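Structure record follows, encoded as structure tokens.
Here the complex is missing a single protein chain, while all its other protein chains stay put.
Letters are used for the chains, namely A, B and C, taken in the order the chains are written, and counting of residues starts over at 1 for each.
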Amino acid sequence: MSADYFKDFDAIPYEGPESTNPLAFRHYNKDKVVMGKRLEDHLRFAVCHWHNFCWDGKDIFGLGIGTFDRPWQRAGEDGLVLAREKMDAAFAFMEKLGVPFWCWHDYDIAPEGATIKESRENFAAMLDYAEEKMAATGIRLLWGTANAFSNPRYMCGASTNPNPEVFAYAASQVQNAMDATKRLGGSNYVLWGGREGYQNLLNTDLKRESEQMGRFLQMVVEHKHKIGFEGSILIEPKPQEPTKHQYDYDTATVYGFLQRFGLEKEIKVNIEVNHATLAGHSFEHEVATAASLGILGSVDANRGDHQNGWDTDQFPNNVPDLVPAVYEIIRAGGFTTGGFNFDTKLRRESVDAVDLFHGHIGGMDTIALAFMKAADLYESGELQSFVDNRYAGWNGELGEKIKSGQLSLAELSQWAVDQNIDPKPISGRQEYLENLVNRYVHR
Amino acid sequence: MSADYFKDFDAIPYEGPESTNPLAFRHYNKDKVVMGKRLEDHLRFAVCHWHNFCWDGKDIFGLGIGTFDRPWQRAGEDGLVLAREKMDAAFAFMEKLGVPFWCWHDYDIAPEGATIKESRENFAAMLDYAEEKMAATGIRLLWGTANAFSNPRYMCGASTNPNPEVFAYAASQVQNAMDATKRLGGSNYVLWGGREGYQNLLNTDLKRESEQMGRFLQMVVEHKHKIGFEGSILIEPKPQEPTKHQYDYDTATVYGFLQRFGLEKEIKVNIEVNHATLAGHSFEHEVATAASLGILGSVDANRGDHQNGWDTDQFPNNVPDLVPAVYEIIRAGGFTTGGFNFDTKLRRESVDAVDLFHGHIGGMDTIALAFMKAADLYESGELQSFVDNRYAGWNGELGEKIKSGQLSLAELSQWAVDQNIDPKPISGRQEYLENLVNRYVHR
Amino acid sequence: MSADYFKDFDAIPYEGPESTNPLAFRHYNKDKVVMGKRLEDHLRFAVCHWHNFCWDGKDIFGLGIGTFDRPWQRAGEDGLVLAREKMDAAFAFMEKLGVPFWCWHDYDIAPEGATIKESRENFAAMLDYAEEKMAATGIRLLWGTANAFSNPRYMCGASTNPNPEVFAYAASQVQNAMDATKRLGGSNYVLWGGREGYQNLLNTDLKRESEQMGRFLQMVVEHKHKIGFEGSILIEPKPQEPTKHQYDYDTATVYGFLQRFGLEKEIKVNIEVNHATLAGHSFEHEVATAASLGILGSVDANRGDHQNGWDTDQFPNNVPDLVPAVYEIIRAGGFTTGGFNFDTKLRRESVDAVDLFHGHIGGMDTIALAFMKAADLYESGELQSFVDNRYAGWNGELGEKIKSGQLSLAELSQWAVDQNIDPKPISGRQEYLENLVNRYVHR
Partner (left out) sequence: MSADYFKDFDAIPYEGPESTNPLAFRHYNKDKVVMGKRLEDHLRFAVCHWHNFCWDGKDIFGLGIGTFDRPWQRAGEDGLVLAREKMDAAFAFMEKLGVPFWCWHDYDIAPEGATIKESRENFAAMLDYAEEKMAATGIRLLWGTANAFSNPRYMCGASTNPNPEVFAYAASQVQNAMDATKRLGGSNYVLWGGREGYQNLLNTDLKRESEQMGRFLQMVVEHKHKIGFEGSILIEPKPQEPTKHQYDYDTATVYGFLQRFGLEKEIKVNIEVNHATLAGHSFEHEVATAASLGILGSVDANRGDHQNGWDTDQFPNNVPDLVPAVYEIIRAGGFTTGGFNFDTKLRRESVDAVDLFHGHIGGMDTIALAFMKAADLYESGELQSFVDNRYAGWNGELGEKIKSGQLSLAELSQWAVDQNIDPKPISGRQEYLENLVNRYVHR
């Protein structure tokens, strides 16, 4: 029985760094107070339904049979029955893991029906069930989203499809998923434009598609206000895969797009580590960029593989790699509606129930430890004061005049000539700063 | 004597596709009329001063002695004397090659002096000389720019430097180079932010630096209007190198930045093929993106190497690779102030004078042939009508209602449910379209 | 009915470069004699069963339902019935396309059974059917191979699996597929080690796994000789995907591996264009490397996408990109047992029967045209004589002495000092040579 899939596991305890128990947290002590708040409230971990409970271990060279053997993925059973078993298993897992949040796509929690109406009925039924489960466990919803990329109808995009009926179909899913997210008290609603891009520029009208997508996002924001959803609307940037090019390439691209359609105050980003690196950026770059633009929303924790060019969606495991990004999150004031979600995947070879625990425990410990290191670094002020000092000249007379627009190009040029200025290179001290960060990581 | 460096070469004739003369054009017949205009007027080829006449063949593992042995790079001679010899050689080359335009950085044409004043004096002297040369040859200026990245003072950026004096120094160069560009009748003024980015996020205040750069660009635009420069201001995006990250990463990023500082109607992009690919985009993607946003300015023709991760700045040589991008340029109405400049480099091993001809002849022939193929494709309307037809639904009632904002998300969702829509996948026909393009390329 | 899936299509004619018929060859005139042989006999095109007839359009973000709607992929029907329908469709397609060869994995042509015995019975039944089809159409077998990567049992490798029973299972498939290949008169037997690598070095004994694989290949070669198979044994290198690292990374790696196990005279490579680029090499590099080592076997024609980091397996469409590689094939004497197979995939959005024709027609025309251009280039001798001349010094006295081992390091050093040699850089003429190739491509 699916409900018992995790029956051999106890709740995962916090046992401290010295523990050698692989089914215990060594760093994530959820009640530990750091910077005035419990770790759980800082990190706001969420387990996703998709990779954990829906994926069966298929990959592109193994399309026939999955490697996992989850009971709720058995053949020949009614979809809603399996969906309930799956949800039972998911909540059992999340409760034992001790996470405060979950998140889902519409078709993760309810089987897609033969018609749009049947799909909505299935979804409605599962929402009731989810509401019960959430009430029973206290697990809250970090975000909901709609899967508008798996069904063949979306093969050429959802809102950016050449066929406006597909736009309409996506609208029906998103409206429904937004309403559901509100009903379940979700903190955010996420849009990942899985196929909002192109496979091929020859058959694509870039301008038209971007305007379609702009209108779609406006409709989403208008709907948010209409239904009184208090959470954030988030876009999850990704540069490519499965498409050749995705329109929400990275944070800077998304920001430009939002401005173009008057949405930069309405929509934020859900940054995925692996999508950052696929776009040619470090994770901390994406976080710092979003923070500097005021659109940092939430984080999808999956890391990539530095030697592979696709989205491996692995659990994070490298603390010093994460510290600079987590530091930026802290510096930006931490999460408000956002959190760290694990849209992370087991390796296809990690076929057992216990592997789900290993993956999440490792990921949570890694992030928790990185957070504590970054908090120490932040509280010390050492890095910030270095940076402030580095730009101190911009708070002087010349800097202020430039920033405030008092000087024209010609005036400033003339000043430079008159003063015969010859500014000298000043060391950027990269190695010193890297050592400084390591001092906080390893002590 | 430098002036005679190309004395053994005649003017490069057009001899047609059958010619086996390596020092003749086979495709670039500048007077050929295509789509109502001479090829020369469509393509507006420009030879750059930098890689062609300033670089001496040094590379990062060969910093001591360059492989080239240009007479104007000899040691022990006065800088202005050499600069004049270099300019003589450049104009001799350009005249023999038969290009209508050139382009430069300030310190390409004049040696940097010991002080800001001396640099300006050198530059002024060389401007006079350039004016003479241009008058004598009829070669016009496609664009000017300032080198605000080579001198150690710019090692941590120009307008984004932590030191406002460096900002001022850059301002003095840019003002001077803009005024010179206007004086020489330049069609554009280009900004390539060679080190406007960061090597290291730890020591960087991203927000501050972007605001500095925003203000700088505003000053540039204000100056343009003040001096009555009629050309375009262009930014050349590049994602990285020599920095880890450059703020003008790609066209979409630049557009977002311009909007943020109210400059999206004032500044366009100069797209470099190799920078497109370093940013993870095809060249045609960058062109189509810029065209769709109304900021397509000019093109820097250097291609990259698909297996190497740095800017190889090679001469273009693959016609079908270029056709989709050139098609987009044509579709966007072609160049106005822009053109194709060859900010391309010989391979370091191509040490002879004749190699400069081979590189440019090959590049010009490649672009000219791609242009003629793309023009045929454009004039046939075959590709455009495929695309128009693909999106035809958006001109129907549903499409118009969505585009015009008449439908809310909830209304559209309700419509989809009521209609019980079930849109089916329609083939994107990528292979057909690729064959169609090849039909124009190879006939 | 599947057998009629292509009934609306006629045989694809050759109509020449001027044709605008998308269902005609414009360049592949199979009977055209080039360098003394028919194009068909040079190129030896093969259509693969896998991507064309087995894949249903699923991808990693669309695992539920495929986009294709092939009748032989319908649910609820007996596997062997569908396999026969699929084979009917495949032969109908291949006959209309006019290719001389096909190729398959064991489980492409026969459904995997519930047990090893049932799988072999299915395979045996389909072999009979294949034999009939081949006799009826005259289509020959370029190569057979075994799919030892899709079933979950192979998730951690086949011959390199930590469990020797998996090695044995793979052995049973390979023996069976080799015998079948011989029976059907196949020209080659191919090994693609789809999961012969690791996902993770921590759980991997690299040395042990390479020795397992070495022994496996020895067994394959021994079996070849035992059964008297006259064709070639080929390995298809691939650097990664779906694994993090694959042991047959590229041609040079495979060669080292073969030498280590005494197999470098027994096994050749089947080079895939897209695998070359994923390994950081140009296609021509892999071909030239294999040719220089005497292990050039066959070619898998699928190209990649220069901006995406996974195996897109697209149809080739760029003639000048292919010319240097095809030139190397010609220079190496052309194919003996090998050929060009299309292990290429439609885009997932190309859902119609006609798209299969577009893909193959475009691919075949591209390769045929590249071949004719490369043959012209080869026959002219222009490139070869440039290269010969470049190394002419090595045929002189000094060169011969060095090559023949007559000089020790100390003697040669002494000679250099005594002669006070100062060899000067000689231009590599890259731009000239690129133009030369283009002269053959575009005339």
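Going forward, a contact is a pair of C-beta atoms (placed from the backbone, for glycine too) under 8 Å apart; a residue touches a chain by one contact, two chains touch by 3 or more.
Predicted model, so just to flag it, every value in this text is computed and none were measured.
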Thinking of the complex as a whole, which visible chains are touched by the chain that is not shown? A, B, C
Write down which of A:361, A:398 or A:417 is the residue touching the left-out chain. A:361
Taking the full complex into account, find the residue in A:72, A:198, A:249 or A:315 that is in contact with the omitted chain. A:315
Which subunit B residues touch the hidden chain? 55, 57-67, 112, 149-152, 155-156, 194-195, 199-200, 240-242, 244-245, 278, 305, 307-310, 347-349, 351
Spell out the interface residues on subunit A facing the chain that's missing from view. 17-18, 20, 22, 26-27, 67, 277, 280-282, 306-307, 315, 317-321, 346-347, 349-352, 354-355, 358-359, 361-362, 365-366, 369, 425-432, 434-436, 438-439, 441-443
For subunit C, residues touching the missing partner are 115-117, 120, 152-153, 155-156, 161-169, 171-172, 174-176, 178, 199-208, 210-212, 215, 218-220, 222-223, 226, 239-240, 245, 249-250, 252-253, 255-257, 259-260, 279-282, 284-285, 288-289, 291-293, 324, 383, 386-387, 390-391, 393-394, 396, 398-399, 402-403, 405, 407-410, 412-417, 420-426, 428-430, 433-434, 437
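What we mean here is this: only the chains that are shown with their structure count from here on.
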Just curious, how far off is subunit B from subunit A if you go by their C-alpha centres, in Å? 36
Please tell me the distance, in whole Å, between the geometric centres of subunit A and subunit C computed from their C-alpha atoms. 39
Using the touch rule from the top of the page, what residues of subunit A touch 2 or more other chains? 152, 155-156, 199-200, 240, 245
